[in-house]
Every structure is written in structure tokens, then in C-alpha cells.
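Note that this complex is displayed minus one protein chain, with the remaining chains in position.
Lettered A and B in written order, each chain numbered from 1.
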Amino acid sequence: MNSASRTGLSENMSSIENSIGQNDVDICVTCGQCVSRCFLSQSYPDINPRKIIRKTLLGREQEVIDSEFIWACTLCGRCTTDCPKNISIDVIIRRLRGLAWAQGKAPSRLCEGIKKIKEFGNNIGVDAEEFQETAEWIAEECEEELQEIFEEASNVPFDREGAEILYVPNPREYTSNPNMFQTYLKFFAHVRADWTLSTKVFDITNWPYYVGDQDDAVALVRATVDEARNLGAKMLLTTECGHGFKILRKDAQAWLEESIDIEVLSIVELAYRYFKSGRLRLRKGAIEKTVTYHDPCNVGRKVGIFEEPRELLKFISANFVEMWPNRKYSICCGGGGSVSQNSDMGIKRFEHATGKRDQILRTGADILATSCQNCLTQLGDMQSRYNMPVEIKSVMELIVEAIEP
Amino acid sequence: MLALPCKNKDKEVLISGMRDHTSGQVVIVGGGIAGLITARLLSENGIPFAIIERSARLGGHTKDWACMATDKCNRCHSCAVFDYEDLVASSPNGEILLRHELFSVTRSKSGLHSVGIRNLDSGAERELHSMALVLAVGFETFDPTEKGFWGYGTFEGVMTLSDLNSLMRLDELNKLRPDNEKPLNLAFFQCVGSRDKAIGANYCSQYCCAAAIRAALRILHKYPDSKIAIFYIDLQISGKVARTLVDQAQEMGVRFLQGVPGEIQPSEDGELKVIVERNGRNVVERFNRIVLSTGQRPSSSASAISSMTEAPLNEFGFFQTRSQLDLVRSPLDRIYIAGSCSGPANIPDVAMNAGKVVSAIIRDLELAI
Partner (left out) sequence: MLNSQKNNSISCTVPKQSALVVGNGLTASMVVAAIKGVGLDVTVSKFGSNSSMLFHCFDNESLMTFPDIFDEELPTVDEQQWEPTNIVPREDGFVVTFDSGKSHKFGSVFLAIEGTLKPVPKDLPADVSTITQDTTTPFGSSVCFLLDYEEITNPSIGMRSIRMALENQIAGGRSFVLLRQTPVKGLLGETLYETARLAGVRFLRYGTELPRIERLSTSVESSFRFKVSILDIIESGEEISFDCDRVFVGSNLIIERIPDGFRNLLSEETDQQGFLIQDSVHCLTGKSFHRGVYCVGPSSGCVDLFETNMAAASAAVDAAAWLKLANAPQPDRKMSITDQCIRCLTCIRLCPHSAITMNAEPSRSNLEFSTVRCLECGICVSECPRTALDLNSFLEDGFSSFIDRLKTEISENAIVVYGCYRSAGRAISEINLPENVLFFPVSCAGRLSESILSATLATPVKGILILGCHHGNCRSNNGTDWARLRLSNMAKRLGSLFGKVGAISYKTLAPNESSRMLKLIIDFSGLVREIY
């Protein structure tokens, strides 16, 4: 018997350490800062980020793999923001989820979505023809409004080679929330964007990322980047999406192990760029109600986009207020990292989000703006569940409302 | 007024038999406790010195520090600076140049330095001939506003160890209890800005654990009904005082709790709330005051002095010493590093370190009598 097995610190510890990236867990100095910052600490009193690292280190990773906590975690990364040892807990959790996935323990709803992704390239199982038809139909629904903005009637562009921008939507835009798609169409019309959709890549989300299925996650990124290259796009524009945008912007180069010569931009950043250059004209103070902004974890904390949406919102709203904490310290909406897609989490996603709820209520704002469709869904659901006296809107919705006629 | 005249300035008598390569003074940059102790030991060994100090007074950080005595001295050593200041000010063979700064350092072939200094008020410039240069520029306290989770500057009840110290210095601990009826429920957060790789400070600041415990004892001496908790990662108190201090604090009811809360939230009752892990479970603790034990960062003048003297800085921005084993010599001949500008230190460390600097100077320049 070798010493490692006799120690009780099992040799399968080495397997987890290897799959998890040993340094991530070894370097932890158990300072405990993450314990206080995790919004789940009170809902799950027996576990916390530090303990997860500790259990992993001590060869008890299976307890964590089997726990609900790793699926309740929204990968928001708040607990390890300012971590003295630069640990990223979301990386560790995702790897643990990967082990659970490999053991067939991932939540069924996510497994179904991934199955569809593998078959159709998107998590709702829509094929290219259906997507194109739906998109065109949604555009027709708002044709009059579009013509007000841009007199020449225009069709929704598909697979247009040489277009400057390849826009990748979130499936919600052509299923449950067509208004969002219309919002972006109006924006594109107003700024006279040179853009196109793709009939091959029309899902910005990356569910394999959620379950730590790295191979499939990379394949999706590869497909997206390749499609942008095929079409000769200069810009890969993502919808108001958190993790999908973050992956393309922050992880893609490392994952693909090559440099990507295409600019990755979120639609809010593009709006900001056009606003600064004068291409997007907005009415100052157009929104009379009090507005506050929720920093989506992936857009804010992980990518560092804090000021662009604020500057836009401060311009178009008569009264903008901040919630505390904000920016990189922002509290997660509670629906990220697959939680709002995971039916197993049920109403827990609301119970865990009371901190966010109270933070919003304290501002007294009438409108809560954000720029991530995941956050929008979660916050919208929270609004109705808790009867919060606040309207939930996307930053782009407010911008389109404030466009100068 | 600022160059204090020296009594009995008579170098002939004091440095009899001095050789050519030892002509001039030992120029000490910085009049904090490290500079003062170095100066005093040099002076007593008949070696002339000049202290260059930017501010209008000697003593540096130590002079701002409060006495930590309870019913007895707790050996914080902060008052030692007054003794050293007196000893140095009455040295017959030294110059104290307040409100002066270094502006140029030129090394001659013989290895001696010609040091240009400037009076910050009059602008007058002067040149000193230095047989050895001692860098003793000290440290700066970490600014915790960089770490927004702790809400320093946002929450009224959150203060730094320096803020608490100022209250003690002014004998205004009562300000901690605006509502005098309510006992103080105070927590110290250790390692604020220390042992933190994320901000380039992957080192222990050496003084804060003992300082926090002493401050806790002082508060309890004044207000015995206070409840005090010290949140730590590791208690790192070197030397024999560690046990005595920790034992004393535990006897007085100070709770030592492993794990530093990473976020402070306002609680419903207007207090401060943190979530901590206790006995394996996440629990909420409430306090009315939280003291952030801020660590030591390199002095803001270190980089300018480094480029002037060519004495290199290490990865953290402190002055590099010749090796990990030689803690007082810079890699350059005739340049010595004293006190906390080569790395965080407490007062006893600085005192010992300064002794070693003087011993190295005597040895290297063959100044032994």
C-alpha cells in the first residue's frame, strides 16, 4: 500500500486535483473572505466556497459533486473578486460540475438542452428554416415602426457575406421574448448598421459551459468564430447576453488556442460607440422615471463593462440612481450560471435572491435596467413573485425608447 | 531654521585617524525610527551623519502612534522614538536636515557619493559628501478603499487601525461609543492589504497582529464591557511577546476567530453585519465597529530614490537587499537599507536592523576604533 492511500487523503484526490487544476485549490490560504461574499452562504449554511476548495483539497470532492450547491451556484464569481490569491471559484465549480456531468449527475433540463445543441446547434431545437421564418415574422410584426425609423423597407439580412457585423441572438428573442428581437432590429435600423444574421449560428448561449462539458463548449465557440470568418464579418456582435458574450470576449482565444482577429462586442458597447460618435442620437432625459442599473456578473465583474451602460442610462434618464453594492461588487440576480434554466432549482432561485431584491427595493427606482437576458428573465420573474414596484427593462429597450425621432 | 545646529561639531576630534575613503558623512535618507536609531548608533561610535527628512519633524509613523499601555507597558515600543529623537538631536557629530529632500546622487570613482539635497521651503541646494548612504524611507499604510467590499469610507463604523490609533493618541476612544449606553462591539479584520497576491502584496506586514491585540487590550482597559473579536488568517506574532499578548487577550475575553470576513453589510438595526463560518456553519455576526488592520506598502518615494541611487527595488517595490541572507546591504557598495523600506517590519525589528546597518558600515568601511 502506498503512503497516499494509507493517509486517508485518498489517491482519487489526485484525479480531482488534476481535473480541477491543482493550483487553484492548493493556493487557497483559507482567509475566508469568500464565505461572506457568497449570496448562498445563508441558504446553504453547511457549505461555502472556502469549504468546497477545502473538501476538494482533502479528497472529499465527491461530497461536493453530489451536492445541490454546485448547481445553485450562479458562477457569479463575486466570492473570489478581490481574492488575495487570485482564485476563480467559477472555474473550480465548473470543473466540479464537469465531473458530475461525466458521472451522469447533471440536471436533466440542462442535459436535454445540450442534446438539442448537439443536434441543432441551439438549446431549443429550432432548425435554420424555422429560425429564419420566425425572425422574418417578428420583423414583419414591427414593420411599420421600422419604416418610421428607416424609410426604405428592409428585410432581415441572413448569411450576408461581407456584412460588417455578424449579430448572434439569444434563442429567447425568437421564442419567448420577440420584443427583444424587435428592439435590436429598431436599433440596427436607426444606426443603419451593416449587419447580418447567420442561419448556422443563431444561439449565443453556451450550455455545455454550464455543465463543465469543455469539449462541446469549445466546439460551439469554434463554430461561432468560424461562421464569422466565413461571412467575412469584422465584428462579432452579441446580444445583451452575459455568459455567451463573456466566453467569446474573454475565454475564446485561450480555448481555441489562437488569436481571433474579429472584434467581439456586446450590443450595448456598440450603442455606446455610436452614441459617442454621433451615429446614435438620443434624447437627453427622455426617460422620466427613476432608473437604476443592475450589473450582470458576466458583463460587469468578469469583463469590466461598468461605465458604458451607465453613461447611456444617465444621459437618457432624468433621474439615475445607483444601488449599493454595485459594479464589480454587484450582487448576482440569482439566475445565472444555468440556475434559471435548471428546473430542479424551482423556486429556490427566488429564495436565494432576497439580497438582490432588497437591494433593488432600497433604491426606490421605477425602472431596473440591465443588459443580460438571463438577468432580465430572473429579475422579471422576481418582480412578479415579490410584487416589486419596479419595471424590468433591458438597457437597449430604454435606448430604443429614447432614440431621437 | 530647519537645519538644527549641532553641538560641539568638531570632526577632527571625533574621527581621528580616518582614512581618505572614509571622508564625509553617513547620509541617512529618512528621519523615521530606522533613521534615528541608525544615526544614534553611528553618532555614539564617532561616525558623523546627516539625516535628510522631507517632513518638518523627526519620528515618522512611530511618532503618530499611540501608547498601548494598560495598567502596564505592553511593549509596543512606540515611545522609544522620543528617546531616540532626543539622543540624536543632541549628537555632537550629526546634522538634521528637516524639510529637505534628495535630488541627485553621484558616485565618484572612489565609491563615495556626492548627494545633492534641496530645502523644500527655500529651494536652496547643497551638496553632501557621503561615505555611505543609508536608505530609511519607511513605508506607507495600505489604503483600504481599494477593497470596496469592506466599505471603508462608505460605512461609518468601518475604520482602519490608523484611524483607531489616532483616536487613542488623542485620548478620544469615547468617540467609538457615540451612544454611551451601548457597549462597544468591535471586530478587527487582520491582513487588510497584506498577504494579498491580487494587489501585489503577497507578504505579511509583521506589525498588525500585535498592534491589533494591543489596541484590543487598551480598549478593554478603558471600557471593560467591550466585546472584541479578532478575525485573522494566521496570527503571526514573532518573538516572545506572542504568547503573552495572546494569552492576555484571551483572558480578557477577546475572541480570536479564524477567517476574515470578505464583506461588510449594513444590518437592519444600523449595525454592521458579516457572514462567517463558525464550527463548520455559516453564521451572521454583528458589530458596531470594525477596524481594518491595514498593512504596510512601500514608501511612495522609494521608486524616485531608487532611480536616483540606482539601488534596485524588489518585486513588491521595497528596496532589494544583497541577498535573502544579507538584510541590510543594498546590492550596491556603500548603500545600506534600514528599517521597513526593505520589507515590512515592527519597531523591534527596525531597531535590530538599524544596529546591523551600523555594524555593517563599521565593518565595510573599516571604521572600527
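FYI, a residue touches a chain if its C-beta (ideal position, glycine included) is under 8 Å from a C-beta of that chain, and two chains touch if they have at least 3 such contacts.
Predicted model, so just to flag it, every value in this text is computed and none were measured.
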Given A:40, A:57 or A:312, the one touching the chain that is not displayed: A:57
Touch residues of chain A, complete complex, unshown partner: 3-4, 6-9, 22-23, 26-30, 50-51, 54-55, 57-58, 60, 63, 85
Interface with the unshown chain - residue positions in chain B: 41, 44-46, 63, 65-67, 69, 71-75, 77-80, 82-84, 169-172, 195, 202-204, 206, 232, 234-240, 242-244, 246, 258-259, 277, 279-280, 314, 316, 318, 322-327, 329, 343-344, 347-349, 351-356, 358-360, 362-363, 368-369
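The criterion applied here is as follows: only the chains that are shown with their structure count from here on.
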Separation of chain A from chain B, taking each centre as the mean of its C-alpha atoms, in whole Å: 46
Residues on chain A engaged by chain B in the complex (per definition of touch): 29-38, 41-42, 44-46, 48, 50-51, 79, 81-86, 324-325, 328-329
Of all residues in chain B, those that touch chain A in their complex: 147-149, 154, 191, 195-199, 231, 233, 258-264, 274-277, 280-284
